Structures are given as structure tokens and as C-alpha cells.
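Shown here: the complex without one of its protein chains, the others still in place.
Letters A and B mark the chains as written, and numbering starts fresh at 1 in each.
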Amino acid sequence: MDKVGTEDLVVILGTPTAESSELYATTMVDGDPSWAGALAGTALGLPVFHVTEDAVKQQADASVYDEQVGVAEMVLELDEIRGAVKKVREGNGA
Amino acid sequence: MELKGKRVIALGERDGIQGDSIASVARSAGAEVVLEVTHCFV
Partner (left out) sequence: MDARSVVIKGAKNFLAHTPGLVRHGSRPSRDIAGDSGVVEVIGERLRTFEEAGAYAPNRAYLGGLTPDELSRLDRPWYALGGDFERSQRYGRIMPEDEFYGVMKMMDDFDLLWLDQGFSRRVAESLAEKGGWTAEQLGKLESGVSAEQVAGQLGEGAGNLPMYLRGGELIGVMNAAHRQDASLFADVLLENLACKAAAVMAVKVLLEDLDLDPLSFPYILNSGEEAVGDRYQRGGGNLAKAIGKECGLVNSTGSDVKAFCTGPNHAVLLGAALISSGIFERLIVVGGCSLAKLGMKYQGHVRKGMPILEDVLAGSAILMERNCGVGPVLRLDSVGKHDVGAGGAQPAILAELVSKPLERLGLAYSDVDKYATEMHNPEVTEPAGSGNVPELNYKLIAALAVRGGQLERHEMPEFVSRHGMPGFSPTQGHIASAIPFMPHAVEGLSTGSLNRVMFLAKGSLFLGRMTQMSDGLSFIIEPND
């Protein structure tokens, strides 16, 4: 993060549950001292999306998306995951 | 949000969608991937 700066940055998540999506997304937006990892503890205020959200999916090449994410889409609770990330993102006003 | 020209941090999870899958999707949308990480919580 120190190396690349935060301008034009977008975070895209691949978390498998609503709970983990919310935790990650919150870390990206607010920072979270209890969350492990290289990015813990800093309020980054970054726009954060889940890879399965339309905002990402519709811009991707359809065949690449299908190959990389298509099967996962069949098995994950997408509404809950998308909702969790959207809630955190919009709470940030991004 | 337009991905084209943006710089993307791909934060994957082993038991979800992995970092390199997210990175491939982001690149296909014209973004540059600046960090690709996959976490494992088990």
C-alpha cells in the first residue's frame, strides 16, 4: 500500500460468506485493528466490491468470468455476499 | 465505477474465489492488478 498509493485503487474481494465479506470490506474502508493481515489498522477508505457484483461482472470478459468464477457462482450465497459488501461500501459514501 | 484504467487489489480467499481468478477477471475488464493475495483461514 505504501508503495502504490491509494489513487485510482479498487479492491475486489473473493470471500466465500457474507460474514467474511463484511469483515474484509470493513477493513478496506475503515481499517480494523483486530483483523489480521498486511492491511490491518489503517483506514483506507477504498472502494470495495465483490467479484460477483454486477459492477465488476458486467465489465469483465464473459468467458474469462465464466471460467474463473462461474462455478463458484453456482455454490455461493450470492445475494448475502453482495449485500454485505454493498452495505459497507455505501456506509462509506463511496 | 469503471474498472478500465483502475488499479486493482485482488483479495481472494482459498475457500471462495482465489486471488488469481479475481486478477484475471479484473485484467479482462482493462484494469491493472497491483496486488494479488489469497488468504487461507483453515
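Following the convention adopted for this analysis, a residue touches a chain if its C-beta (ideal position, glycine included) is under 8 Å from a C-beta of that chain, and two chains touch if they have at least 3 such contacts.
Small disclaimer: the values here were computed from a predicted structure and weren't measured.
Interface residues of chain A with the unshown chain, by the touch rule above, are 15-17, 19-20, 22-23, 34, 36, 67-72, 74-75.
Mapped onto chain B, contacts with the missing chain fall at residues 14-21, 36, 38, 40-42.
Note that in this section only the chains that are shown with their structure count from here on.
Centroids of chain A and chain B (each the mean of its C-alpha atoms) stand 9 Å apart. Interface of chain A with chain B (complex): residues 4, 8-17, 20, 24, 28, 37-38, 46-47, 49, 51-52, 55-57, 59-61, 64-65, 67-69, 72, 76. Interface of chain B with chain A (complex): residues 1-13, 15-19, 21-22, 24-26, 28-31, 34-35, 37-39, 41.
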